[in-house]
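Would you mind keeping the following structure in view while I ask a few things?
One protein chain is absent from this view; the other protein chains keep their places.
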Amino acid sequence: MNKNFIQEEILRSSGVNPKKCMKCGKCSATCPAYDEMEYHPHQFVSMVENGDIEPLMNSKSLYRCLSCFACIDRCPRSVQPAKLVEAVRLAVVRQQGKNHLTANDIPELIDDETPQQLLVSAFRKYTK
Amino acid sequence: MKVSYFPGCTLKNKAKDLDEYARKSAEVLGITLEEIQDWQCCGGVFTTAKNEIATKLSSVRALKDAAAKEQPLVSVCSACHNVIKQTNHAMQTDSDFATKVNNYMAEESLYTGETQVYHYLEMLRDLVGFDALKEKVVNALSGKKIAAYYGCLLLRPNGVMQMDDPENPQIMENFIRAIGATPVLYAMRNECCGGYISMESPDLAANKSNAVVKNAVAAGADMIITACPLCKYNLIKNGAEIPVVYFTEVLAEALGVKEDTNE
Amino acid sequence: MQRVGVFVCWCGSNIAGTVDVAAVAEALKNEPGVVFSTDYQYMCSQAGQDIIKNAIAEHNLTGIVVCSCSPRMHEATFRKTAAAAGLNPYMVEIANIREQCSWVHKDMTTGTEKAIILGKAAVAKVNLNTPLTPGESPVTKRALVIGGGIAGIQTALDIADAGFPVDIVETKPTIGGKMAQLDKTFPTLDCAACILTPKMVDVAQNEKIRIFSYSEVEEVGGFVGNFDVKIKKKARYVKEDICTGCGACVDKCPMKKNPNEFNLGMDNRPAIYIPFAQAVPKVATIDPNACNMLKNGKCGLCARVCAAGAIDYTQKDEIIEEKYGAIVVATGFNPISMEKFDEFAYNQSKDVITSLEFERLTNAAGPTAGHLERPSDGKSPKTIVFVQCVGSRCDACSEKGKEYCSKICCMYTAKHAMLTRDKYPDTDVYVFYIDVRTPGKNFDEFYRRAVEEFGVKYIKGMVGKVTPEGDKLKVQASDLLSNKQLHIDADLVVLAAAIEPDKSARPLATMLTASMDTNDFFTEAHPKLRPVESPTAGVFLSGACQGPKDIPETVSQAGAAASKVIGLLAKDKLTGNPCVAHSNELMCNGCSSCERVCPYGAITYEDKEFRMPNRTTKIRRVASVNPAVCQGCGACTVACPSGAMDLKGFANSQIIAEVDAICK
Partner (left out) sequence: MQVKEYKPLIVAFCCNWCSYAGADLAGNNRLNYPADVKIIRVPCSCRVNPMFILRAFQRGADGVIICGCHPGDCHYTSGNYYTRRRMAALFSMLDFLGIEKERTRVEWVSAAEGAKFAATMNEFAQTVASLGENKRLEDLRCKK
């Protein structure tokens, strides 16, 4: 896919304006999943701004964002990095064969107490 | 007073007690929870992308149902509340989105976010009133030091949720006071438990959950209450050393209807 | 009918090169009202001016049109010429046939044609001119300074130095402001008290200066040179002229547990108190919300121990009315509330403090006598984290914090970090920054010293969460340059809170009809060229009420404001610009549209009695313009729906006459 096309699509579907970012890094300072991410929230913002999106699409960081929205609430510039992560993730899982989770994986991953909410959320996040 | 009620998938299964305590307590407080007919699962998380339509339709149907009855829509589960409230906000503010959604709807009337969405806690605060709740308490939980665990979904994003100050919320603490117990303040109460990541990366979830429990224990809590089945699951699964229960359970206990529920 | 004289200038070849000046003079001869028309090489020369003067006398001219260079160049010259010949100077109009004609057009025919049209427009206008006389108003030679911080103190001292009486109104029981609370001042590290308190004493001893402490401005009326101000002197229940400031009452007061405002609530003060040792005036004040005697009539201990007999429980608020020629606003700033920033746990832990609280903690006269101790347990902190830009530079939609840079935080944080490392070298000091902004004399050198000589660890990144646990503050932060999330166990976290204008500024601005920006900072008359004047004549700005400022900037602005005040008070009479708005009372419908658009508050409404048919009278609400305050912009003339408001010198009829002349 065309690089500019993806960038525009991500900016449009997320509604995020990465130019508002002042590079303070508070999103990454507040991120609970930071250590498991290869690219951190502030990098999502600058990489999308620079159109450097392919590395993000191939990164497992996409599936580590917890959607806790802490970066959205604490950003002093109202940039909303989590919405960018979500938009990039959708750009990946919406492609054919790119679901991150399949029904076959499930039995191994759950226990007796697993709430339905967990399954529903995981499927919503990891599949199209 | 009658309100529309959206229980959600987990409350019909693994979190039956969250649901039943909520219903019994509401009755005592003079509120009838009318379950939305044929409700569908909210989807667990709100997809923030503007071009994601289908996953939000179930929430809109529930909202529309409540609008038809001119009732506020109440849910107990943090996740359901978050998804429904964010969807409703999108219907109010994003006309492009609202048009697309309305095109899916069978009825002719357009829905643009008229329904008032309440979390059960907000219902207690705004519709019942914590003072009125206090008067109905028959079994005050005095002496109990309870840590309120908000997690992420009740408070954030604050621009939409508007429940309370997202960094220093008071609603659950005031609830704890109303049922006669002592709230324990701790900073991790609005941090993430790991959420659905416990499916793929149990270590990360364990890490996050433990930090929450450790902080609550260090602050002197002897019990944690939550509104979210997934939070409860994560905290307990990762070995919380103090009990983690739904807030509706302590509510039912204080109102003297907990035993009825168990029967 | 006017008798108009037209004088066409050649300006050497500047005009005559592209405009046929003789043809212009000839063409204008036939215009209505023109009785004389001529051309000359240099109208602005002595000989040229003499031609004008002679023509005025000889032809009994009532108005003149000079076709020459821009009015910005020589309008004043020709007005003086007219005045010398006994003509009202406002009966002169200039047709700009040089800058806007001969210099921009190359072709003689075109140039001449346009010059004639411009001349006709000027003739049409001057036919409708009326003689104008600038209004005069007396000047009360006394200044009011609102706010007794370093800005107000410096302004008052400078005005008094020039020999004019000054009153300072300060809401707190003492002057001194924020600077009195500071420990050291950057970048020279001299102690704030050592340089401020002598100035406070100067104020107290200066016989030209009166201090109204524990007082507020209640009402402002009047206009430049003639302000009428009501000052409310709040009851302090102590007779100011008798109290010696000995402090016996303070020692004996049994109600000791009231948060001490001066130390930002980090320790307690009695119900009767003197804010600090060098307070000016050094007079006790009773806090009516804390005093047992005032609340329920039981106690009276302070009155018993006061040897001077200064305590007066029956004292009432007092209103003082005074006239002033000029008002200086010096209401200063406050750090913003940290209530909405609880990700830093300010409300949850006593060991998370603001930078101003840190100042008090390191100040020898502060609650810990200058020893750096944690507020929670008194232990010395071993790891301190400073967080910059808390609430500054926020997006407008973020709903917490301010959009602007607070300007002073980078430097005071560097100062705090450096002083901590200097005094307690075994302390780890981290500063989280987004940018370090150090424009100022010796500022960047100072910051570099903090890093290079004192070993302060500056980290590019931000703190995301502070979690108090046990006796530690767990700080979670990002280090953007090493791309890591840091977890620091800190003992003390210091927040560089954004600063905002004092809350009293907004109601004061309303009283003064001075304008403010969206952040409640006062706006200046011109952002570059008139930075210490408010757009409202006679109101001046000093210090942080106009925008975030450090001490050197505040002091220089204070001096500048004082010099403007002195310039105003040195005049016996104020001569206004006669080109001001005026309202035709018979046409005014009292709608207030003009009042709302006036940037100067020059328009007021009054009820007036008008004679009606059949010997009846009617009371109507009509606008009236204060010519001393009006600056003549004309906004009101367009806002007026009934056409009652007009502008002298640029009247509706005059401009329409110009339009008609041009469009003929």
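Each chain gets a letter, A, B and C, in the order it is written, and its residues are counted from 1.
Everything that follows uses one rule, which is that contacts are C-beta pairs under 8 Å (C-beta built on N, C-alpha and C of every residue); 3 or more make two chains touch, one makes a residue touch a chain.
These figures come from a predicted structure and were not determined experimentally.
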_Which displayed chains the hidden chain touches across the whole complex_ = C
*Have a look at C:Cys44, C:Ala121, C:Met411 or C:Ile434 and name the one touching the chain we're not showing.*
C:Ala121
*Give the residue, chosen from C:Gly378, C:Pro439, C:Pro527 or C:Pro613, that touches the chain omitted from the document.*
C:Pro527
*Decide which residue listed in C:Pro71, C:Gly222 or C:Gly391 touches the omitted chain of the complex.*
C:Pro71
*Among C:His105, C:Lys350 or C:Lys484, which residue is in touch with the absent chain?*
C:His105
*Pick out the residues on chain C that sit against the missing chain.*
70-72, 96, 98-101, 103-106, 110-111, 113-114, 117-118, 121, 515, 523, 525-527, 535, 579, 597, 599, 631-635, 637-639, 647, 650, 652, 655-656, 658-660, 662-664
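Heads up, the rule we're going with is that only the chains that are shown with their structure count from here on.
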*Can you give the whole-Å distance between the Cα centres of chain B and chain C?*
50
_Intercentroid distance (Cα basis), chain C paired with chain A, Å_ = 48
*If you average the CA atoms of chain A and of chain B, how far apart do the two points sit, in angstrom?*
24
*For chain C, which residues are shared contacts with two or more other chains?*
343, 397, 465
*Mind pulling the chain B residues that touch 2 or more other chains?*
167, 191
*Show which residues of chain A lie in contact with chain C when the two form their complex.*
20, 22-31, 34-35, 40, 42-43, 70, 74-79
*Across the complex, what residues on chain C touch chain A?*
343, 389, 393-395, 397-398, 401, 434, 460-465, 476-480, 483, 485
*Touch list for chain B against partner chain A, complex*: 8-10, 13-15, 41, 43-45, 47-52, 55, 77, 79, 152, 155-158, 166-167, 191-192, 194-201, 204, 208, 228-230, 232-233, 236-237
